[in-house]
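Have a look at this one before I ask anything.
Missing here: one protein chain of the complex. Every other protein chain is in place.
So, chain A:
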Amino acid sequence: MTTTLPVATTASPRAAAPLKHRSAVRDVVTMTRRETRRSLRSVDGLITAFALPVLIMIVFVVIFGGAISGSTDGDYIDYVVPGVLVMCLGMNSASAAIGVSQDMTTGTIDRFKTLPIFGPSALWGHVIASVVRNLASAVVVVLAAVALGFRPDAGIAGWLGFLGLAVLAVLTFTWISATLGLVMSVEAAQSVTMIFLFLPYLSSGFVPVETMPTWLHGFSENQPFTPVIESVRGLLMDTPDAGTLLAACAWLAGFLAASILAGSVTYRRRTAR
């Protein structure tokens, strides 16, 4: 009476259809344009991308700086700018969670999935737009830092290294956020920003780990933000450490691979809520 479908077919269904790489690229470009528009036209997004990181830096350097460094000779700014930079890359990437979650709620992602397009191009659009937005934001933060007295010692190689690490970090942070956005309500997705706001505080980004309570040392020394921020500091101050850089890249690449996998699978399975 009822015919049962084979649950898994051996040949991938899409392998039969000719998937042209050019159209996949066009899909991702279209989605990137969409996300860029969303960022540029949202007051919230612009504030998070440009005003907030600069304000946070001013708070740390001008207001807390004197007390934290125990003096006002200006060294603390060189210590804290890498922490602020990584924190702002994280917070900026987190807005992907809100965007994806909105698209899930409104059925927009469902509609994309009924189109004969390259599967997760909507997620890649978020990720690429996020890289562009973050690099723009990082430039503003660095310029503001220099204006406040930040004096990096990096040469060309150091800056290129920083650029590479920043792109890797943004890819990872955005994929994590986009994946969370697929399963979270819009309200819950707002809180993804908090992860990227608070975890850096518990690293060596703002104060040295040794000054924290001993029970926190284990976490702070071994959590991913510590090697990432230490690496940025090393690259910008021209004191890079291969081990730290390796640890940072391993953490980021691991999270990136895991979240691309989880995100792509979830994208295919979830329908609108």
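Some notes on this structure:
Assume a residue touches a chain if its C-beta (ideal position, glycine included) is under 8 Å from a C-beta of that chain, and two chains touch if they have at least 3 such contacts; residues count from 1.
In this section, contacts and distances are computed from a predicted model.
Of the candidates "Protein phosphatase CheZ", "NADH-quinone oxidoreductase subunit H", "ABC-2 type transport system ATP-binding protein" or "Carbon monoxide dehydrogenase", the chain left out of this view carries the UniProt protein name "ABC-2 type transport system ATP-binding protein".
Considering the full assembly, A:T108 is the residue among A:S69, A:T108, A:Q223 or A:S264 that touches the omitted chain.
On the side of chain A, the interface with the absent chain consists of residues 1-5, 9, 13-14, 16-17, 23, 26-27, 30, 33-34, 37-38, 41-42, 106-108, 110-117, 271-273, using the contact rule stated above.
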